[in-house]
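Quick one: this structure, given as structure tokens, is what I'll be asking you about.
With one protein chain removed, the remaining protein chains of the complex are shown where they sit.
And now, chain A:
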């Protein structure tokens, strides 16, 4: 790094250094290129560009980054190096000779650092956020200031731990700004001892707090302590403000350490630290009033935009300092989160981490998948999602504990002993295990990236289906064997195959409904989307039902042979609640498809022909990945047209799918009384069904008569089934 050479030349008034003093070496000389450049300028006309084999217009365009001082020499900066900034007093130690101001400023630094940390978590680079702190860039020089030094050290160690978690998770493709740390001093000797340093400082301030409380109640003290700062009226307030900040850092560091422990062993301890951390955050928030008021200054601008509790600008930060250094840093300035928003972010992060830590390490894949889907509904950020992923998949096993073959056999409703069967060495079964592992990782990523990956997965799962089936046939051909072991083997294959098919349709279902969450579909495309969703749900319900029937049969056959009681027969013919739940979805999807088709066929304003393409191209684009994987088979644009082209208000009036949905919800509610999430969803589905049933009747009665009918689709009750709103203009 040539930073030393530059700093030698740094002038005091902030002008760029004199580069002519860079010495030539043994194998280089300096040559004046000015005449050549002058000739080129004279020779070139406006709009002409010198280009060569390796330098064309694309290269010229890509070579320049406007406003990046590494390339754009016209960009002026206040300081050209960290040393220059320090020499100019940008980060004084101590911060002030007045101990009260020093404490105030230290707290401001702590607050601004928290805001920087939150901004980093939210997607900005470390270089522009946490490492805009000059004290952090040269941590060793803060050693005389124990408070600042220990706080900065813990912050640095925390950032390093968080980078490690997110890097290990490797699901941050679009969020890769997060882990760019090249050139930043993230590794410190002795950082592993940062907590003991922090504890020492915490202990000192606790004693000071006790001392000033004792003084105010006029009790005599055994100790003769030096106060934190010089104004006795403010001592208690400052001690409290500092203690909650120090303790927040301590507990947060502990949370990360606990959650890192393998196989979820530290989750319970983590929860305790999360609770303490949350309490400290509340205290931090409460300290704001004191900090704002203690010197009677009013701050300019809106306090809510400030990055500190006091509203003052912190000392010791330069956001653009790193832009000339080697640290990868986008050239544009960014806005650090406000202090209030930063605290809100950490409150949410702690809540999300608590949800993860409360997870029961359930090895039922189906309920685990539901847990992950439910968790994602609160839109957790990268740090929380990475922690979840690392909990679920460690060392190629679920929770670092259960081999994926065991997970699969359980999900496929096979008996416990199957998990030890040799079949797990089969090539396609091994690959299946990898696919399940990847699926879990992908479900922990952000929704936008997740949907793209799920789309690509469809092909892989379809292929594995075929491969497992092939392996099955190769092993057993058409002849049923009498060998007991081969019967077991056959059973395992059969169950697994059914489960893989079901899982494939589940992925297709997730892929389609994520499109609603991501707002990828416009209203004019809803008809085809609900139609396709209907087709996928039919298959999903079929495979789920089949899997449950087969597993029921298997279980029955394993039991002692006895006559089927009427109750058993009834249970066998009854549709399982999970399948009924899907049938509810199916009714809603069908109802919406038909309603949308009728509207499109009857009211011209619902048709939207574009000048360049037709609905067929849009169908091909939206469902390309599903079509390529043949999920489902025999589904195509012509079959979509066939299903919907005859829909009219008159045909719509003939059948009300929404009423079917209402009926199913009523029937199935009691089966989910122990499942609050699914019960809640059933209630939402009921509302959608009810509203849409009424809307359908209205449309059928008025649609043909009133061409000004306004029909809109609002996701006010359910995330992927809209409520139809009918208005007359």
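The rule is short, and it goes like this: a contact is a pair of C-beta atoms (placed from the backbone, for glycine too) under 8 Å apart; a residue touches a chain by one contact, two chains touch by 3 or more; residues count from 1.
Note that contacts and distances are computed from a predicted model.
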item	value
Which of "N-acetyltransferase domain-containing protein", "DNA replication complex GINS protein SLD5", "Ubiquitin-like modifier-activating enzyme 5" or "Ribosome biogenesis protein BRX1 homolog" matches, in UniProt, the chain that is not displayed	"N-acetyltransferase domain-containing protein"
Candidates A:334, A:490, A:679 or A:698 - the one touching the absent chain	A:334
Omitted-chain contact residue, chosen from A:451, A:491 or A:678	A:451
Touch with the omitted chain, as defined above, among A:70, A:122 or A:669	A:122
Identified contact with the non-displayed chain, of A:522, A:636, A:650 or A:708	A:522
Omitted-chain contact residue, chosen from A:487, A:616, A:636 or A:680	A:616
Residue ranges of chain A at the interface with the undisplayed chain	46-47, 49, 57-58, 60-61, 63-64, 66-67, 122-123, 174-175, 330, 332, 334, 446-449, 451-452, 518-522, 524-525, 608-614, 616-618, 620-622
